[in-house]
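A single protein chain has been omitted; all remaining protein chains appear in their positions.
Just so it is clear, A, B, C and D label the chains in written order, and each chain counts residues from 1 on its own.
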Amino acid sequence: MSELLLLTPELLVLLGALVALFADRITGHPRAAAHIGAPLAVIAALIAALIGTHGGVFAGMLALDSLAVFARVAIALLLAFWLRWVSGRGAGAERSAEAVALAMLSAVGGMLMASARDLIVLFISLELSTMPAYVLMGYRRTDARGLEGALKYFLLSMLTSLIMLYGLSFAYGISGSTAYADLGVVDAGTLGQLAIAFVLVGLFAKLSAAPFHYWTPDAYAGAPAGSVAYVSTVPKIAGVVALVQLVAAFAGNGGTITVVLLAGSLLSMLVGNLAAYPQTDIRRLMAYSGVAHSGYILLAAAAGSAGGTAAVFYAVAYAVPSMAIMLLGSEEGTALDDLAGLAARRPAVAWASVVWLLSLIGIPPMVGFFGKLTMFTAALDNGLLWIVAVAVTMSVVSAGYYFKILRSVFFGERLDAGRATRSTAAVIAYAALTVVTLALGVLASPVLEFFGLRF
Amino acid sequence: MTVGLPHVLTLAALLFGIGLYGALSRKNAVHVMMSLELMANAVNLNLVGFSRFVTPEAMTGQFFAVFSMIVSAAEIGLGLALVIAIYRRKRSVELDAVQELKG
Amino acid sequence: MSMDWVVLIPLLPALAFTVLAPLSRAARARLVPVAVAAVLGSLGLSIAAFLAVWPGGHDAVWQGSFTIAHIGDRAIPLGLALEPMSAIMLLVVTVVGACVQVYSLGYMHREDRIGWYYAVLSLFTAAMLALVLSDNFLGLFMAWEVMGLCSYLLIGFWHEQEAPRLASIKAFLTTKVGDLGFMLALAVVYAEVGAFDFATVLHHDWAAGTATLVALLMLFGAMGKSAQFPLHVWLPDAMAGPTPASALIHAATMVAAGVFLVVRAFPIFEVSGIALTITLWVGLLTALLAGLLATVQHDIKKVLAYSTISQLGFMFIALGAGGSTAALYHLVTHAYFKSLLFLGAGVIIHAAHTQDMREMGGLAKKLPVTSLAFASGSLALAGIVPFSGFWSKDEILTVLLHEHQYAAFAIALLAAFITAFYVARLWFRVFTAPTQQKELHEGHRSMLAPMVALAVITAVIGFFGPTLGDFLGHEIPWPALGTAAISTVAALGGIALGWYVYGRRTSVVNTQAIKQRFPHAYGVLANKYYFDLTYGYFVVGGYTALTRALATFDARVVDGVVNGAAAAWRSLSAAGWTFDGRVVDGAVNGAASAVKAAGDKVRTLQTGSVRGYQTLVAGAVVLLVIWILVKGA
Amino acid sequence: MDLPLLTVIVFLPLLGAAVVALLGNAQAAAGRAVAATVAVVDLALVAWLAMRFDVDGGMQFVEKLTWVPQVGITYHLAIDGMSLSMVALSALLTVLAIVASWKTEKNPALWFSMLLLLEVGMNGVFVAMDFVLFYVFWELVLVPMYFLIATWGGPRRQYAAVKFFLYTLFGSVFMLVGIIALYLQTGTLDILEMAGAGLDPTFQWWVFAAFFLGFAVKVPVFPLHTWLPDAHVEAPTAASVLLAGVLLKMGSYGFLRISLPILPDAAAEWSTFIAALAAISIVYGAAVAFAQTDMKKLVAYSSVSHMGFVMLGIASMTPEGLNGAVAVMFSHGVVTGMLFFLVGMVYDRTHTRMIAEVSGLSAKVPVAGGLLAFASFASLGLPGLSGFVGEFLSLLGAWASDIPVGWVVTSAVGVLLAAAYMLWLVQRVVLGSPSEAVAGITDLSVREVAVLLPLVALTLVVGLYWDSLLRFTDPAVRSVLVMMGGA
Partner (left out) sequence: MSTTLPAVAFYLLAFAALYGAISMMSTRNVVHATVWLLEVMLATAGLYLVLDAEFLALVQVLVYAGAVAVLTLFTVMLTLRRREDAVRPFPTAWGSLAIAALFTGAMLLAIRGFCPVGVEMPAIVPGIEAFGRELFTTWMVPFEVASLVLLVALVGAVWWTGGDDR
């Protein structure tokens, strides 16, 4: 059972999830679940890092390559940050035990999905990482809007995942196996290409890439910002890893895949950036910005193996700051005007938000810049000049709406006093996320070295 | 007359299509979910068919089908709970009734 | 012994400037003597330098340079060289400069910004001295520009008033137009030769084409500085500045710099014949038209201004005819007598409290010294033996004959005649016409002394023409009797006519009278001076009409072009401004709003209806499927 | 090299910024002092470096460490005469900016830390010899400048600041694409190694286009200039000084350091186009400047005109032209800095920048008026003052090069036009009798004079002894030309 030891991180998180279900009731402390979960997640991350890469295990259903390890650590860490933040929620806020448990289960699914080497494992861990998200989206069960968002998410995601499943069935039927290793043959026939296309549709929907993004803005806008902070970031990382590995597995002549990826990328960049511009609710704005960033990720994913690494790195580079911003939104209020005068109230946080936003725009030395750099390098290396041109132009546009946030934070006039939420735990989370945002940019080298990521 | 894999796949495709039509056209949330179930069912049929013809020994498709069933069962359970929750607030499960979030 | 003290000649006034400029108004005023001392010092040194150069010849007796820049493998030195021509110019500049500064002590003593006045005057002197000493075109150009600045500052000295302000900016810009030519000329020279010093540039074997280009560009620059037609319009306005400044800058030295430049660059001009011809005709045109204009001015300074332009025209005539020495000769003599005239005018203005000659008259008795000095200047200007102007102007005519430029000769002669006429007009009107004012006082000693000095120089310098020629290493012959006679006749004729029109005691025939009476036939007939009348009518009337037309032409067209250009530029730039805001920037902001619009468009898909979304998703899938099928087929 | 001098020079202000920020507005005075000290020390270090600088030594004080070997990014700092002149400029102007804004009341901690942060970026850009490092500093500059404008700016500061940011970002992202393309082609990100790599001309053409977008926006070249007037008019005085004094130079520096040596063939192809744009910028800037009713806008547009001469010199690709370009960059930094300071000082007193409302300065406040006149004459390129050097050399170079004569002459006309708008300004503001806005004001304080004197001195020194600047720039320029020669 030494193989099972390799799954220690997942098991730890799972343990946390199970404990979380009862922690509050037993301890009577409203945030016990989060308080227990956070350290567990950190330990999980450390262990995942220590375990490092490993060949195929469980009859080749899982394999821990460098991407998988990177993703596992990233997911566990982000989960930890999120839990840390949750643990600081005031007693007034809604009960969090279920949320914590679901989030951790979703994390388990994500970590497995990152290391999956078998379509069946992929499919089921994908579902495991997605289904909790429905609940988190509609976590305010008294709030009709939240539930509406959840329903939209649920129905669309189910439709797309069925299409994906349909595709998977053909992929299996054609290759006669569900192991990634045998999928090379699928790309040959028309039916195979349809299968691949369907699989991509499913993954696009998970990454909320256009034109399968429609659920995203509504679901986010209805959901509590805290949930959005988690749902919009962590599952995405896993999804990207899965996408990259599947693309690698399918890459026969690659023609179909590349075209589909690029088409999705182009649409996402345009739709996301353009539609984000007029938004006034941070959740909705970040939803569209998420669509846009998925566009960049798809662009990288279309650019060979180097692109794959870049895509995963970029997914993390996107996840870290946007989780921070959503957490801030959950604390301060999600309307742009709610952030007004933050610089006066909490200068440190305000400046942290500057770091996050600049990173999302792609200004050095933040991680976002490094992500864009590697991504564009890979893309240009594959001769995708024109779409890169679109990408950079769109990143300028994106600066336009990120600055709306910045402007409100620093120069907005606040009418009321603003919510008086001051939780040290939240501050710790912000600090951690800020540090990561900067460190991954400036000290990228040792990190890449450690995980053995090659561009 | 021989009946083989193509027949199974065709049948599955037809069922999938009908389910899709339902998923797109129905106004009642529960009804939509039923249609989705129909699609899931079709996919399972696909898998079992492949399993029978392509990997009769390994039965991979059958396992796949099992897991897919579990998953869709879970999904439907969750979905129905959601519908009920919505019904509690809105006294309706009509999709056109849930249209507040847009833009 | 080392002669590096030559450097001090331009340096002393420069130091005076650096001492005065940063100080407060009061402190400056107290330190005015420093400036005077400085200019006197450089006067002394200049004399020493002159003696050192004596007996002259071609080559420099002293040369010194420092490298201002290294570029690539080239070094750009700025140097000073003391050779006969610069020695002569040194004397001219320092003498006139000294006279003017001494004179200004009296003339400007009421001004509370006298300190600033002296500072700028010193800076100007420094620049002019540097210009004449410079052994390369770059240094010459830099000094040239600095003089432009000083001229600007001095013209606008009384900047509280509108006229000087406008005059100053007009002067600066008009000359700057010429300077562009000079600057481009430098660019061409550098591109062609790769150096600026006279030795290299002038001995470079020029292709005729390039030479013409350079020469014409330089000529353009010179025309700006020396107020040649059509760039002369700034000089009359420049009279808004203090009179002594006008004497130094706008009569004696700066305006002559253009001529000096052409003399320096003469070898290049000689290579290209065209440039010479153009120079000649520019000179002729200017000499004639400016002379005619001088005859209708009522402002005494304006008369002198136009006369300066006209005289500079003479110098250009000489240059165009190939007589660079003659030009230089005239430059020297003109510097002295014209500054003398200006200083005199200054005294007169001080005394009469007006610049309008019509309000003057009979000053001869009231201002004896001034009138004498002025007389010497006037005679020199008119070209009457033995006063300096005669010799130099005669030299020019000689050159013209020698070069067989008969047409030019005729025009020049006509110009000389006109010159004599307006000199007479000026003189008689101011000094002998019926007295208009009672209380008049002779100028202060500090003002008279310099005038006397200049008057003496003007009177005697003419006899040293040949010596000057030898000194410069060229030959300036005594005038041939023929030409001398012709020019003298012309001059006397001019004076006589002037006397006839303006000078006689019972002065009935004056333009005013003609103008008034001409329509009334009766009155005309009633007039017993029938001859005079018709004569007056035909000659004077036609003449007035002509001059009036010319005046109008000058004011409306030539000057109008300049002012019009300014106006046009203003409106043009305004248009550009609007363009910038509307179009160029509009494009940018347009892009921004386009993004917004597109964003709103995209949002419209987000209807909020689940079934709508599902349909869109399925539609996308179907498109995908169909695409793949088609591609597969 | 015992002490990593360049690193210290670049990052010392960062430390200072942190300290000032931490001191906060509570100990504003202390923070102010710290800021001033840091800036002065930095300037002193630059001076020390300049003393130890060997003019013919090429790239010196080299520091090269690996940073992100996975993508070949190195931490590579080095300095040559060209860079030195620019670093000196930024260090000096930062000191002056801090002194000039000594009395800032609104959120002083942020103000001074932003100024120092800005200095980090400015110094860094000029000494970074690795593309990514260069880009890092390049973008780093945007952030503090955004806050300087958006926090302390005029009424339309938000619009101006964002416009500035987006405009420049737009250019620089394409520059990034160019950088990546070069990296993929050459396999290195080291600017110096890449020089003279002899790349395929067509490839060069495209990369040059990408860089052109990045640099031309910053310079700014004619139609990409419209961010400049807005930014300048809204920006506070010190920010305007640094913006015009240093930030604009980053663009032209980019051309000199990157576009020419690395993409010589493309540069040759583009030269006529650039020269044309330069000539248009010169005349156009002058034209629009002439129409301004706001002193600051006038100076802003004069910058467009002057930077045109920089581009002209660059386009000539002759020793004279390039030296001229650098000279204009330096002198424009000094002179325009002076002008913006003076306009600011006048504004502090009269509370208006409308030319129509200010007149007769020389009568009422002779020091201010005199210095303003002096700066104007320096700006219109009077020989003996620094402005003349660069413009003259640029014209020499342009004429000697194969730029069409028409463009050269057009540019030369720019000199006349510069005289036109500058004198027109002096005419209305300095001369004449005092307007009521001017009636009650006091003359410059000692502090303000102290700010201006160094600039006056530099203007004179450079103007009277060109080599004081050119001895540093000429060897650098020559090496650039050698690289272009492909040697």
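Just so we're on the same page, contacts are C-beta pairs under 8 Å (C-beta built on N, C-alpha and C of every residue); 3 or more make two chains touch, one makes a residue touch a chain.
All figures in this text were calculated on a predicted structure; none of them were measured in a lab.
K.L.:
Over the full complex, note down every shown chain the hidden chain is touching.
P.N.:
Counted over the whole complex, the chain not pictured touches A, B, C.
K.L.:
Per the definition of touch given earlier, which of A:A71, A:V86, A:I124 or A:L168 contacts the omitted chain?
P.N.:
Selected residue, touching the omitted chain: A:I124.
K.L.:
Tell me which residue among A:V19, A:A114, A:V135 or A:M286 touches the hidden chain in the full complex.
P.N.:
Answer from the full complex: A:V135 touches the omitted chain.
K.L.:
Touching the absent chain: which residues on subunit A qualify?
P.N.:
Missing-chain contacts on subunit A: residues 14, 21, 58-59, 61-62, 94-95, 98, 101-102, 105-106, 108-109, 112, 118, 120-121, 124-125, 127-128, 131-132, 134-135, 138-139, 141-142, 147, 174, 189-191, 194.
K.L.:
Residue-wise, where is subunit C in contact with the chain that is not depicted?
P.N.:
615, 618-619, 621-622, 625-626, 629, 632
K.L.:
Can you list where subunit B touches the absent chain?
P.N.:
1-11, 13-22, 24-25, 28, 30-31, 33-35, 37-38, 41, 44-45, 48-49, 51-53, 56-57, 59, 62-63, 65-67, 69-71, 73-78, 80-85, 87, 91, 93
Criterion: only the chains that are shown with their structure count from here on.
K.L.:
Quick one: report the Å distance separating subunit A from subunit C, using the average Cα coordinate of each chain.
P.N.:
Distance between chain centres, rounded to whole Å: 78 Å.
K.L.:
Which whole number of Å gives the spacing of the CA centres of subunit C and subunit D?
P.N.:
38
K.L.:
Which residues belonging to subunit C are in contact with no fewer than two other chains?
P.N.:
Residues 603, 606, 608, 610, 614, 618 of subunit C each touch two or more of the other chains.
K.L.:
Provide the list of subunit B residues touching at least two other chains, using ranges where the numbers run on.
P.N.:
Residues 23, 98-103 of subunit B each touch two or more of the other chains.
K.L.:
In their complex, what parts of subunit A are in touch with subunit D?
P.N.:
For subunit A paired with subunit D, touching residues are 354, 358, 361-365, 369-370, 372-374, 376-377, 380-381, 388-389, 392-393, 395-396, 399-400, 403, 407, 410-411, 444-445, 448-449, 453-455.
K.L.:
For the complex, which residues does subunit C have touching subunit D?
P.N.:
It is residues 24-25, 67-72, 74, 76, 141-142, 145-146, 149, 152, 156, 159-160, 165, 169, 172-173, 176-177, 180, 183-184, 186-188, 190-191, 569-570, 572-574, 576-577, 580, 584-585, 587-588 of subunit C that touch subunit D.
K.L.:
Under the stated contact criterion, what part of subunit B meets subunit C in this complex?
P.N.:
20, 23-25, 27, 95-96, 98-103
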